[in-house]
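One protein chain omitted, others in place.
Presenting subunit A:
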Amino acid sequence: MARLLEKKVSRRHFMGLSSCALATIAIGSQVKVLKALAKDGRIDAPTGLGSKDVYSSCGMCVNKCGFIARVKDGVIQKLDPNPEFFIRSRAMLCARGNAGVKVVYDPDRLKYPLVRVEGSKRGEGKFRRATWEEALDLVAKNMNEIKDKYSRASVMFASTEGTFSEHFFTQLAECYGSPNTLRHPTLCLSSNIQGFGATFGTNPTPDVLNADFIIMSGANRSEALMTPDSIDLLRGDGGKRKLIYLDPRFTKTSAKADEWYPIKPGTDMAFILAMIHVIVTENLQDQAFIDEFTVGFEQLVPHVAPYTPEWAATECEIPAADIRRIAKEFAAAAPRAVYYQGRRSSFMANDTQMRRAMAILNAIVGNWDTKGGLIPNANIELTKHDYLAPWYDEDIPGRLDEGSVTYLSEKDGAWPAFRDRALAADPYPIKGMMVYKQNPLASVPNRAKTLKLMEQMDFICTIDITMSDTAWYSDVVLPEATYLERQDPLEALGGIVPVVAFRQPCIPPMFESKESLWIIQEIAKRLSEEIAAEFDFTMEEHLHHQVKHNPQILEDLRTKGIYYESTEPNYGRTRGTALKTKSGKIEIFSQKYADNGLDPLPVYTRPTAVPSNRYRLLVGRHAYFTHGTTANNPYLHDIMPENTLWLNPVEAQKLGLKNGQMVKVRSAVGEEKLKLEVTQKIRPDSVYMAHGFGVLSKAQTNIYGKGGSDAALIEEKYCPISGNVAMHETFVEILPA
């Protein structure tokens, strides 16, 4: 860490002035667009002449990297990485972060409130421009009608992480009186939170920078970028670091790994259990650590007895000798070793138990709360924003998806389980859909079902910055100011070294877009006086409230774009304290699970075999897009204009299919057409497509009609413990198009 910090400083000051002449600077195309728009009277001419630098945080993905916006004459010229954000983002911006400038000046962005034309069908895309007044009135009127006709629980609220303003939206749900909020975790990492939480009482962060030995199951860090992990994986201690990477695909992480194993999908748990087997039979565990900090090791030993490397080899198709060797190397490198849990843990329906196995493996060699191991997140406290949801005398039922999975998060819900019950109106109907920046049509498996869900709604409203598929199927679309135009509250980003980030506007909101707080306040006002009273504050007041205990935080954010208390990790904070588990210790054996009728130790279940003439569909991310939200960005579109279906050459030959030809991909729930990419980079029994294409919204003009949608193909199986979707349990047929 210290070494890297020194580098940062020397990088910033390394250059003196040059003797060369100033190059001609090309006229910015942005300026051209703006001038043209101003001429038409569509926007005001850029104001605030002169140059300024604005410190803020990226909104293109979950990482929230710090940047400095270079603003000239009221136009954002460029987003540069903020060197002060080194602790978190290692002072970089990725392709998406750099493309952020186009979010503001994208002709496809949402500009005005839109109302679906009376008499038109949802999805036809017939919208008319409305005033804010009319659009907001319509939202409140419909929300009130639904509560009168059904109940307050009959309006669902879907929102997503990363906006910094999401809690205003969930507050609106609570104040309105609906228990039905649906956040992103069950489409992403809830099995990780569950599996690691059941073991350690928390989902820790791997200390990638200081680990000497890292094993990853499909956490494709060179493409699915997470800061600082993706960077530290390459920038850390160079030669000393060993990366073992298991993935059915040859990804860019495979290209950087010391060893890559094309593991049979869904068998990672066999690999992990066999590693545990080797460690305990060869007595390589950290017994002192186990004795002091864990419970249930004695049950683990007999439990893993049948899970030999030879057995695992037949399951996961990794040679037994390699499993044995890797287990020994891992134990030898511990505690500066991690079996890295990754973020999106929506592989298979047994995902929670698979993550439990990872957690247990880390625990028995002592990779916990020590340099180079798994570190419980540290956090910087902000003053909480308290509110009192109004009391309603009427009967409001509980969550629709109550009891659908063992551990349901009250705030997050369980998407596919919720959708099934909503479709059956079981036990009550869902008739209204309020959406804040989530895009369930692209993100929830089995798109046809989500469309059905939307069909049965009396009313759908989407707040977003772009015409997502979900917005396209809405009745009212409200344009939020983009992350470059709005003030967002402070957000504490927990981690090994915690920081606080926020956003401040680089330019005023363009067109008629508005900050989300304003939008929510205006809806609240129209719903009732009681609800409005809970939103009776300005953003400025809210910011000051958050830092009531320490105004320096806000001061630093405004001038440096980041607040932190230390640049160094504080290892060992949990030593000698009780963990947030029942026993207060690391639970290798989970009594809690046993009490709930779940396997208290992870039991391997073999994944369903791929039927003949079918392939297992794999999905994944890459470094150019974030989920379904950025593929239409003009800069990013230049890099990757469509997605393809990867197929191994041996199979392509069998099917008589050629590289580059169009193919039909058919699953039990949908069919999509896209280009075939014949490549060695994938196992013969699987096919892969990137997420983010095959959109329904014609307003995404760059990508409409290009590539295929994974959400249209994936079946909605899910983990019964956490509710997390299982994205790799779908089999498809490939046919020439």
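One rule holds in what follows: contacts are C-beta pairs under 8 Å (C-beta built on N, C-alpha and C of every residue); 3 or more make two chains touch, one makes a residue touch a chain; residues count from 1.
The working rule: contacts and distances are computed from a predicted model.
S.K.: When one chain of this assembly is omitted, its UniProt record names it as which of these: "Anti-sigma regulatory factor", "Peptide ABC transporter ATP-binding protein", "4Fe-4S dicluster domain-containing protein" or "Sulfite reductase"?
M.R.: Of the names offered in "Anti-sigma regulatory factor", "Peptide ABC transporter ATP-binding protein", "4Fe-4S dicluster domain-containing protein" or "Sulfite reductase", the one UniProt assigns to the missing chain is "4Fe-4S dicluster domain-containing protein".
S.K.: Which of these, A:V62, A:L189, A:A211 or A:I231, touches the one chain of the complex that we don't see?
M.R.: Considering all chains, including the one not shown, the answer is A:I231.
S.K.: Tell me which of A:G494, A:P634 or A:P720 is the one touching the absent chain.
M.R.: In the full complex, the listed residue that touches the missing chain is A:P634.
S.K.: Which listed residue (A:A623, A:L676 or A:A726) would be found touching the missing chain in the intact complex?
M.R.: Within the whole complex, the residue contacting the unshown chain is A:A623.
S.K.: Write the list of subunit A residues that the hidden chain touches.
M.R.: Residues 7, 10-11, 13-30, 32, 78-81, 90-99, 101-102, 222-223, 225, 230-231, 234-235, 250, 252, 254-256, 260-262, 623-624, 634-636, 638-639, 641, 648, 679-684 of subunit A touch the chain that is not shown.
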